[in-house]
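Here you go, one structure.
What follows is chain A.
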Amino acid sequence: MSSILFIALPLLFAFCVPLLEKLGRNGVAYASTLMQIFLAALAFSFFGLEHPQLEIIAIAPPLGISFVLDQASVFFVALFSSLMTLFSLYYLWQRKIKSYKNEAKFFILLNTLLASAVGLVLSNDIFNIYVFFEIAGISAYILTAYEKNAKALEAGIKYLLTGSVASIFLVLAIMLIYINIGSLNLALIAQNFETLPYNLKVLISLLLFLGFGFKVEIFPLNFWVSDVYEGSSTLINGLFSAIVVKAYLFVFFHILYLLLPSGEFSHFLIYLGALSMLVSQIVALKQTNLKRLFAYSSLGQVGLLFAAFSMHDSDAIMGAFFIVFAHSIAKMILFLSLSNIEEHYKSVDISILQKINAPYLGFIMLIAMLSILGIPLLAGFVGKFLILKSMALDGLFGAMAIILIASLLESVYYFKLSGYLTQKEERGTLLSLDLVQKILLSFLALLLVTAGTAPFLVLDFAAHAANVMLDAQSYIALILGAVQ
Partner candidate 1 sequence: MKIFNLIFSFFTLFIVYKLSSISWHVDLGVIQTSPIMIGLQASSLANFFALLVSFSLIMISFASWSYTLSKSFYLLLSLLSISLFVMLYAEDYLLFFIGWEVMSISTYFLLSNNLTQKALHKYILFAMLSALSLLLALMLLYSTSNSFLYADAHDGFILLEQSRQILLGALMVLAFFIKIAVIGTHYWLVDAYEEAHDIFTPYLSAILSKMGIYGLIVFLVYVVDISSLQEDYLSYFLAFIGVASSIIATFKAINEDSIKRVLAYSSIAQLGYIVTVLSLADGMGGALYHALIHTLVKLLLFINIAGIIFVTGRSKFSTLGGLIYKMPHSFVMLLIGIIVLAGIPPLGGFASKFLIYTTLLDAKYLLILSAMMFASASAFLYIYKLIYGIYLGHTTNKKLESIKEVPFSFLIPQYILSGVLIGISFYPGWLIVYLNTILSEMHLKALSFSNITSITTPHAEYNGFVVMSAFVVVFLVVLLFLLRLKSKTKEAKDRFDIAYCGEEPNIASHLHYGFGMGQELQRVSFIALILKNSSKYFYEYIASQTLSFSDVLKKIYTGKLNINFNLSVIFAIILLWWSLK
Partner candidate 2 sequence: MIGFIILFTFIALIIVAFAALVQKKLEDSIILFMGIGLGSVILFFTFNAPDVALTEAVIGSGVSTFIFLTALKHLRSEQ
């Protein structure tokens, strides 16, 4: 079973939705969830592989496009497909209360988003990455504007414009690469990227940084994120912060490690990531809308990931993997439960947390918040600790101080929320969850706790994945080796 199925099956599903609609009202929903479960199983089947695999499409690499499956990308693919399966399972029960208008299109967009995220992670051809960049973009624009009210449409327009500006920079970078290196295959580009004159190398890496910078939500370029989160519906926010951002992050650093293995700009990128975390936490202090607050908090966590990934150190990357895992799950929990709260209490203001009467949901949200904060015995702490440890070894105490101040500010507003949740006050009507939704949420929370209390279970896998991601030489050898 080749990894191309991650792209082929969702597209096949998307194209034959009109037929599936004949199967009755929820034919499409069940078909899509079944397919996603199959894809998740497929992703986990790849877990065992020791050395990376190559999937050729049409013709052999340096000319053709190919998918590369190594530990790091398999981790991301498995994370994305399992999160998407949980999301659609959750939505199957959520739609009893509020289902989206013409739901078939909603499911198509979900699947294309998943396909493009997986494509971004696996692809090995820079123009192919641009195509997936656009597919993920366009399905995200439509998902943002799905509600068709003034806020959603404005968010859609902003997201679309930022996306097209980003793709302009990216296309210019690809063109310069092709003109000067003559190939689109990442391995070949990486091989003779050093031979380029210095100022051209700087220009290309800057354009790539700008192209991906908008989507990776780094400090000066993430002005659009909070509007998009506030505009789009809560369920979709969960998808954005859990899957889309992580895919762009992985691709950017995958290319960075290939093109600049010696890490010329790493110092600047680390401090930019730390600064981005600090700024987003400071701005998050004064937010009253929960969706904007969670948006700024995920900006902060992405800033931390950015700093960790740009350290070119396998320990920091291991920590970053943990934080990716913990943050995606925690944000998925928060946004799924927030969508239930919004549905039942019709408001997303911070003060609503004082009035909700959902002890179970509150407890699960509490675990998610504590994990984001990096409290020990939860997954967030392991990641943050590993990152700080490797920063200490490199002597980056300035960045560490910024990150710790930012997490202090983060604990200010998160504990304000948990204070509201645990407050003994008269509460509104009881918000009852379906049994399945409860199981899903508690499964996610259980993941957080087990990863936090017993990290050694996954540590060696994460360490192996981090090393594989870092060493560009074996990646190039794998691809170019396949040709001879």
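If you want to know what made the cut, all candidates are chains of the complex that A comes from, given by their letters.
FYI, contacts are C-beta pairs under 8 Å (C-beta built on N, C-alpha and C of every residue); 3 or more make two chains touch, one makes a residue touch a chain; residues count from 1.
Note that the coordinates shown come from a computational prediction; the quantities given were computed from them, not determined experimentally.
**Q** Which numbered candidate, 1 or 2, lies in contact with chain A within the complex?
**A** Of all the numbered candidates, the touching one is 1.
**Q** Can you check the complex and tell me which residues of chain A touch candidate 1?
**A** It comes out as residues 154, 158, 161-162, 165, 199, 202-203, 206, 209-210, 214, 220-221, 223-224, 226-227, 265, 279, 282-286, 314-315, 318, 370, 375-377, 381, 385, 388-389, 391-393, 395, 397, 400-401, 404-405, 407-409, 411-412, 415-416, 418-419, 422-424, 456, 459-460, 463.
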